[in-house]
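Note that one protein chain is taken out, while the other chains of the complex remain in position.
For chain A:
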Amino acid sequence: MGEMETAPKPGRDVPPKKDKLQTKRKKPRRYWEEETVPTTDGASPGPPCNKKNRELRPQRPKNAHILKKSRISKQPQVPKKPQEWKNPESQRSLSGAQDPFPGPAPVPVEVVQKFCRIDKSRKLPRSKAKTRSRLEVAEAEEEETSIKAARSELLLAEEPGFLEGEDGEDTAKICQADIVEAVDIASAAKHFDLNLRQFGPYRLNYSRTGRHLAFGGRRGHVAALDWVTKKLMCEINVMEAVRDIRFLHSEALLAVAQNRWLHIYDNQGIELHCIRRCDRVTRLEFLPFHFLLATASETGFLTYLDVSVGKIVAALNVRAGRLDVMSQNPYNAVIHLGHSNGTVSLWSPAMKEPLAKILCHRGGVRAVAVDSTGTYMATSGLDHQLKIFDLRGTYQPLSTRTLPHGAGHLAFSQRGLLVAGMGDVVNIWAGQGKASPPSLEQPYLTHRLSGPVHGLQFCPFEDVLGVGHSGGVTSMLVPGAGEPNFDGLESNPYRSRKQRQEWEVKALLEKVPAELICLDPRALAEVDVISLEQGKKERIERLGYDPEAKAPFQPKPKQKGRSSTASLVKRKRKVMDEEHRDKVRQSLQQQQQQQQQKEAKAKSTGARPSALDRFVR
């Protein structure tokens, strides 16, 4: 799961993505160049799209901004002093000129902070010297690795695309045709419409690399294609209603929820398996790091199928009737199910009951989507509301909006754009940055399709939104939707067959056990306190005494006649009294605090001060 910020790898994304949705390519900046480079960017020729007074402007180069910041902030976070790094001989170069930037390159604090994982909010109890040294080592290690990761952020050269209206123009009014006209040919080719009116509304799914697209029409039409080159992999009619379709871990396998059972096909369209234990499946979700295929069925069962070994890991009875609203939280692999009583329940295969239940709507829940960081959840219900919830412990709605039609389908993009399908209209909202929730004030883009929407998904690593509807499949351009930099070893859109095979083996080796799915994916880095305590108790029972207990004070024997029994007793008494006093002091403090709290409460809840109180003396 993408539970943590993964460090960018040098040399990983070797094939540069030239086809990002950027109107212009920037010149690489050299270190000897002036700081005022951005002005040249504006001057560089863009595509002729100003016909209608709108412009797609490239963003300011990100790294320039970073450099400025680091200049100012003089790296207080970086512990290594420049002196350590500086080699006195290298400083004195042949020409005798001094290095204008001595020492290692400064690293911006925020970026380093992003990679720090030790939770320093908790104050530790006093520890022994040995323990302290261990802790120091761990902290130093963390700092070093995070600085290294921050340094290599530089290698993420690609920048996300964006769309800007000229002086306050509404971007929602820009239609697809205009965008297609403005962007380069390669990107324009990514906008296409498949007119497939015969086999009903389509569900669709992109593979994890974003290279392949599979779609299934309700009247049995199933097809998979490399949508970038438009090369068809297979096309079959399963002669049965298709409810949902999903790629498994790679594009070579394809799960199709058919009318009766779940079938698995390969990329030639050959049926490999018919899984009869998963019957009447309505929705599919694949958890890539666990190799689990989660299926929600009409019979009200949520079934987890381990596709690496072909075993059913868990079949959970949801007890909420027919299930047809499902989505996964990519952050912690928890499955979110929407129910007809307006609740959304969170499930893991390790628990028979839901991890959490959230009341979201007055009417039934129609669609649920969770963003890629696992922070926000968007839900839409029969009460025509679209809500965005915070999933970080509070589960409270952040923003609510009533839509004229209520959204039937929702999806988040990698960079946090939210799309909602309402009838035959698709609306996209964007947030301020990557980590902020989409603001529902104004739509970022809107698009009208030839039929009612039936499936939505943003293509990973591309600025493309795939929409399945009753009139076929539409791939539309949404600038700024996809993550511009991909990890070449993790999900490489350009990978060859051999690379895929290698990746498959590695992914299987790193498969996460299904029972580790829980709300907090970092639970593994915590100690199981309950069994620790239990173990301690048992040990004390076994030994008959507490080996870790503080030994009672034993006065040291002293010489010169000062070690008389009376003096020993006196010394003992002194220590005991001191301890007792400490205890008393503590309890007094606590009492005082409690009283204060009570008073504060009484004040706040007390009757409102009357107007006549001012006359009281």
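To be clear about the criterion, contacts are C-beta pairs under 8 Å (C-beta built on N, C-alpha and C of every residue); 3 or more make two chains touch, one makes a residue touch a chain; residues count from 1.
Here, contacts and distances are computed from a predicted model.
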Hidden chain of the complex, named as in its UniProt record, picked from "Sodium/hydrogen exchanger", "Trafficking protein particle complex subunit 6B", "T-complex protein 1 subunit epsilon" or "UTP14A small subunit processome component": "UTP14A small subunit processome component"
Contacting the left-out chain in the complete assembly, out of A:D167, A:E526 or A:D613: A:E526
Which residue of A:L156, A:A241, A:I540 or A:L568 touches the chain not shown here: A:A241
Residue of A:P100, A:P404, A:G544 or A:P609 touching the missing chain in the full complex: A:P404
Touch criterion as defined above, residue of A:V107, A:L163, A:L262 or A:V425 at the omitted chain: A:V425
Options A:A157, A:V180 or A:L382, residue touching the unrepresented chain: A:L382
Touching residues (missing chain, whole complex) on chain A: 4-10, 117-119, 122, 124-125, 127-128, 130-131, 134-135, 137-139, 141-142, 144-145, 148-149, 151-152, 170, 172-173, 197-200, 218-220, 237, 239-241, 243, 259, 280, 298, 322, 341-343, 348, 350-351, 353-364, 382-384, 393-396, 401-406, 422-425, 427, 441-443, 446, 448, 450-452, 470, 490, 510, 513, 515-516, 518, 522-532, 535, 548
